[in-house]
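The complex is shown incomplete by one protein chain, all other protein chains being positioned as in the whole.
Moving on to subunit A:
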Amino acid sequence: MPATTEYQGSFLGRISIRRNQVMNMDGNHDQELEDIELFQRHISDRFADLLSSSQQQQPSSSEEASTPAAAVDPFLSINWLRKLLDVFLCCEAEFKALLIMGRDPSQISKPPLDRLIPEMLDRAVKALDICNAVTNGIETVRHCQNLAEIAVTALEQKPFGDGQVNRAKKALSSLMMEMTGEDKEGGSYARTWSFGRRGSAAAASTKDRGHLHLRSHTWSVSNNWSAAKQIQAMTANLQAPRGNDASGLASPVFIMSTVVVFLTWTMVAAIPCQERNGLATHFPVPKQLVWAQSMIALHEKIGEEWKKKEKKGSVGLLDEMQRLEKSAHSLIEFADNFQFPAEEERVEEVAAQVAEVADTCRKMAEGLVPLQLQIREVFHRIVRSRTEILDVLESTGKVSAPIV
């Protein structure tokens, strides 16, 4: 995780600053302002990096995989998401240092923090459920990867005939089913198995028996849980601090909450996830906030993509999945019109597409499991921070309402 090490220095530096500060109570307030400013600057820098890395590349064309520019991780690709997770982990560590290290607990239990922190912890809990839902969604993505790999195996054989083409077509059709069917699923086992010609009389007549839709989604979260609603709830009470509060600790609490919302929202938009219908694209961050510029730009960019794809029952904005979807479409079209022997020209075209799918599959094979692990790391980190903050609050004995 290169990004982590990159920020490590400044983070550790900050800790020592804090320690000194405890010793020396003079100029405490100035020091705090300086810390908050530094935190804002880091947030700004990190998201600016993410934004710039996502601007260098336009959405793919088929040749792109082979061009040197491919070294940059495409916007919303697995590696890009991993970078985002790294950014989150850095921000989180820095935030926690700012909020609780060397601090007199009573400071974070008075207004407005006595309200803001419980709200933030509530968001943290929701974020945990989203992490789980997304981790589960990655299983769907992996299933798609496996299906795409079958198509690659079939079409990489040279020369290929009806057998290979049919094999690829079958796998790709299942892939499309998997991609489009995601949101309406949820434990409908009976339906899942009523496939095929021998399963039911109605299906018997369709020649589409190639569609063995094997996977029924079981969500990791409770049945009526909805990612969209959770995001909605996390955003609902998110308000930029105003007046005097804007210069105090309320500001980093707001920033961190914004980062959490941005991260979870992006993951939900990118990766198949339980109930994303009506995922809000509103981001309640005032545009004049300097540190939020890049984040707002990213949010708008993702929001636009989401609006474009949402209608189609999209599988999510994950770059690799988008690529698979596109290639699958054209390969299915090819397969539908395939007649043996294939024309030389078409074969070359297909070979290029297959190479691209193979490349995407390779990226998925390399990146998906690490992505899952990293989301789990984020999960554990959020749990740990929540506990630490609760411990501090409890030590003041001023937790009036039980915190969820």
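Assume a residue touches a chain if its C-beta (ideal position, glycine included) is under 8 Å from a C-beta of that chain, and two chains touch if they have at least 3 such contacts; residues count from 1.
The working rule: contacts and distances are computed from a predicted model.
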Among "Proteasome subunit beta", "Exocyst subunit Exo70 family protein", "WDR54 protein" or "Cell cycle checkpoint protein RAD1", UniProt-listed name of the chain not shown: "Exocyst subunit Exo70 family protein"
Candidates A:E149, A:E310, A:E349 or A:E388 - the one touching the absent chain: A:E149
Of A:R46, A:R82 or A:R167, the one touching the omitted chain in the full complex: A:R167
Selected from A:E32, A:D73, A:D86 or A:D129 as touching the chain missing from the view: A:D129
Hidden partner chain, residues of subunit A it touches: 125-126, 128-129, 132, 135-136, 139, 143, 146-147, 149-150, 153, 160-164, 166-167, 170-171, 187, 189, 192-193, 196-198, 204, 209-210, 212, 214-216, 218-223, 225, 340, 369, 372-373, 376, 380, 383, 386-387, 402-404
